[in-house]
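The structure appears below as C-alpha cells.
Of the protein chains in this complex, one is absent; all others appear in place.
Coming up: chain A.
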Amino acid sequence: MAGYHQNLDQQQAPAFFARGPSPLARLAFFSALSLTLMATDSRLQYLGTAREHLMVVLQPLQFIANAPSMLYDSTNEYFSTHHRLLNENQYLRKQALVQAISLQKMKTLTLENTNLRQLLAANQSLEEYSQLGEILHVGRDPFTKKIVVNRGSNHQVVDGAAVVDAKGIIGQVTRTYPASSEVTLITDKSLTIPIQIERNGLRAIAFGHGRDNTLDLPFLPANVDIKPGDKLVTSGIDGVYPKGLAVATVTDIQTSADSPFARIVCVPTGGIENHKQVLIVSISQPDSVANTSAASQRANNNDIAAKTTKPEASQALAGAAKTPTNKVPANAPVTNTPTAPAVQAAATSAPATSAEATQHKQPVVATEPSTSHKPHAQD
C-alpha cells in the first residue's frame, strides 16, 4: 500500500506540475500560429526565401531517404542481363538511325527557315535551352500533382520552365530550390496550357483535371470541331512552352442539352508518371526572361520588340501598324519613313495580323507620294 502511494506520488506530481500551460491554451496558441503562417504563406511572399533555406537543411535527409532506392536501381542495373542490354542496344541504334535522318532534314529546314525569316526581316524564333533532370520523388501532397527533379537554381533552372519527356509535355517548373525544383504536372488542377488542335489549328486552353490524370478543354461550344483522337500540341503563344510539342490526345467528347459547352476529356501524351528522366526546357536564357514583361509596355520601340516573345511582338507591331494611318495626313513626310519597316515586319510576324497589316500598308505606300508632295507644294 505504501509502495502504491509512493508510486502515485512519483507519477502524479510531475504529471501535474511539469505540464505548463493547459492543453486548451496550447491548442489556441499553436492553432493561431498555424493559421497566421498559412495566411502569410498563401497571400504574402515573405516565406519563399525561408522555405529555400530550410530546404537546404532538408537536403541531407532527402538524400538518406533516396539512398535505398538509388542503391537498388544501381545494383539492378549492374546485374542486368546480357540479353536485355543487347536488345536495348539494338533498339537504341535503330532509333538513333531514324532520328539522325530526321535530324539531317531538320538542319536543312532550320537553315532554310532562318534564311526565309531574314529575307522577310522577321523576328528570329526564340532559342530553346534545355537540360536533363532526374525525378527525385513524386509530390507527397495527395491534393496536387507534382514531382521533384534534381536540377535547381544552381543549374540555371528558372520558375516557369517547361518540362518534357520523349513523348510530350509533362509539366512546368513552379518552384526552384538550390539543388532541386518542383514541377507541377499538366494534370494538376492549377495548371493551364495553351494548345492548338493539330488537325485544324484551333487554339484553346487545356486545364488539368486534378484527379484521374486527364486534361479538360472547357468553354468550347458544343458544336466545336474536335473529334476523339485529335492531337493537342502547344501553340507557343504563351512564351513558356516551345511551339508544336505534343500535349494530349482527345479521348471523349460529351455534349448535354443543359450546357452550351462541350465536355472534352484528353489524355496526356507524355508519360506523366512513368519516367525517371525529364528534359527541362527554358524558351530563352534565364536573364532575358525578365525582359519580356517590361518590353510589352514599351511596345513601340523596335529594338525591344525584336526581343519579345511572339504574341507580344505581334501585338506591338499591330499597334505600330495602326499608327501610320492616323499620322499620315498630319505630318506625312517626317514620320512615314521610320514606320514603314515596322509595318513590313508586322506583315510577316503573325498570320492573323498579316492580312490586317497589309491592308494598312497599302494606303500608306499609296498615299505617300501624294501627301508628301502636297506640303512641298504649299511651301
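FYI, a residue touches a chain if its C-beta (ideal position, glycine included) is under 8 Å from a C-beta of that chain, and two chains touch if they have at least 3 such contacts; residues count from 1.
Just so it is clear, contacts and distances are computed from a predicted model.
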item	value
Chain left out of the displayed complex - its UniProt protein name, from "Rod shape-determining protein MreD", "Hydrogenase expression/formation protein HypE", "Heme exporter protein C" or "Probable glycine dehydrogenase (decarboxylating) subunit 2"	"Rod shape-determining protein MreD"
Hidden partner chain, touching residue among A:34, A:95, A:154 or A:277	A:34
Residue among A:139, A:160 or A:178 that touches the chain left out of view	A:139
Residue ranges of chain A at the interface with the undisplayed chain	7, 10-11, 14-15, 18-19, 23-24, 26-27, 30-31, 33-38, 40-42, 47, 51, 54-55, 58, 61-62, 64-66, 68-69, 136-144, 146, 148, 175, 182, 189, 210-211, 273
